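Removed: one protein chain of the complex. Kept in place: all other protein chains.
Chains here go by letter, A and B, matching the order in which they are written, and residues are numbered from 1 within each.
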Amino acid sequence: MLEASNLECVRGERRLFAGVSFRLAAGEMLALQGRNGSGKTSLLRMLCGLTPAASGEIRWCGRPIARLGEEFRSALCFLGHQNAIKEELTPLENLLATARLAQEALDEEAALAALELVGLLGREDLACRYLSQGQKRRAALARLVHEKRALWVLDEPYVALDRAAIDLVAGLVGAHLQRGGLAVLTTHQAVAVSAGSVRELTLGDDAASQQRL
Amino acid sequence: MLSLIRAVIGRDLRLAMRRQADIVAATFFFIIVVSLFPLGVGPEPEQLRRMAPGVLWVAALLATMLSLPRLFADDHRDGTLEQLALAPQPLALIVLGKVIAHWLFAGLPLVLLAPVLGIQFDLAEDALAVLTLSLLIGTPALSGIGAIGAALTLGVRGGGVLLSLLVLPLYIPVLIFGAGAVDATVTGLGAQAHLSLLGALALGGVFFAPWPTAAALRVALE
């Protein structure tokens, strides 16, 4: 469903990677690895259509994402390096506002259930600026509990999380793959997901220009 | 579509309410700048009456400039802007919602304060009414045009100063027709023509500006 061919990324005067190709079918996950500065985040932003690739093409269901536009974005859930939560709002308000902006129906009950699952129950009425880093990350990840869109693109989802939360996120991703979803995520640590098949892609090797999967 | 715009406005207003200090600061800036002029040029009522429209309008432009840099900067910093850009609706619609919200907490207070400040300048009743009306019609254009500048200078070195350099020249027509409307009332020419042109600018500013703004935001996110 998601297909990338010969992607090249140029940042400033440096070529971060070239010739990156992969193909991801329903129920599959791509784990991106690589040292800092190897272009993992850039590749994720390309897959979302935020950054244009220097060369190469990304296709969703066989059609280029640049052409698909809104149709592609309605199948995409992106969780970036930043949490995309508002410090002034409470976790509950954040979750509801995010759903409303994405035009998704999410009632308060479901939102509370999601917060309970990520362990923020009891803090749902506290402005996010009073939460710890890990709790903020949990508040951001609460989105994934009810997320039904087909393609998840997650940038370092495990950062700042404790062991229990990591297992929880891995479980969410696993359930998503089992439903026939796709996921692309970057990580520095190997985390097993409960279901679906995992492909790995390492950026920034010496053989970067011949990278293929 | 409307529900999306409403959702954006609701979110931005709620955020603004949690940070009331910003709104209050910009509003007091407006009051202080306007109040400085009589101290600078002397208290002769005749002179103050002639200066009032220009002074109030220029102060309104500057007060709007003050709140513009944060229009997108906060969303950019915490990653929310990426989410908005990846929403399945046109980004321009979301921008339109943000522009309307910006006007509600940055433009509307100026409109409401204008009659009070106009009294300081000894404006007659009809002139006060036209001044308030001209600000009511014109300030949405300031928010709309300003959004383009805010998006272009997003994440740029010295963004705040650069923003005024880009946006203030584009504000000139609004200033001319806004202050001109009050002038025309005072001199007995009638403000109709000025207000109509101001209305056209506001419509243009609010409904066309979101497109270049959305394009500029996508460039900033690359």
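Throughout what follows, a residue touches a chain if its C-beta (ideal position, glycine included) is under 8 Å from a C-beta of that chain, and two chains touch if they have at least 3 such contacts.
The definition used in the following text is that contacts and distances are computed from a predicted model.
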From "FAD-dependent oxidoreductase", "Heme exporter protein C", "Gas vesicle structural protein" or "Acyl-CoA dehydrogenase family protein", the UniProt protein name for the chain not displayed is "Heme exporter protein C"
Consider the whole complex, including the chain that is not shown, and state which of B:52, B:148 or B:206 touches that chain.
-> B:148
Looking at B:1, B:116 or B:165, which makes contact with the chain not pictured?
-> B:165
Quickly run down the residues of subunit B that touch the omitted chain.
-> 148, 152-153, 156-159, 162, 165-166, 168-170, 172-173, 176-177, 180, 183-184, 197, 201, 212, 215-216, 219-220, 222
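One rule holds in what follows: only the chains that are shown with their structure count from here on.
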Any idea which subunit A residues touch subunit B in the complex?
-> 48-52, 70-71, 73-74, 76, 78, 80-89, 93, 97-98, 100-103, 127
In the complex, subunit B residues that touch subunit A = 3-4, 7-8, 10-11, 14-15, 18-19, 77-80, 82-90, 94, 218, 221-222
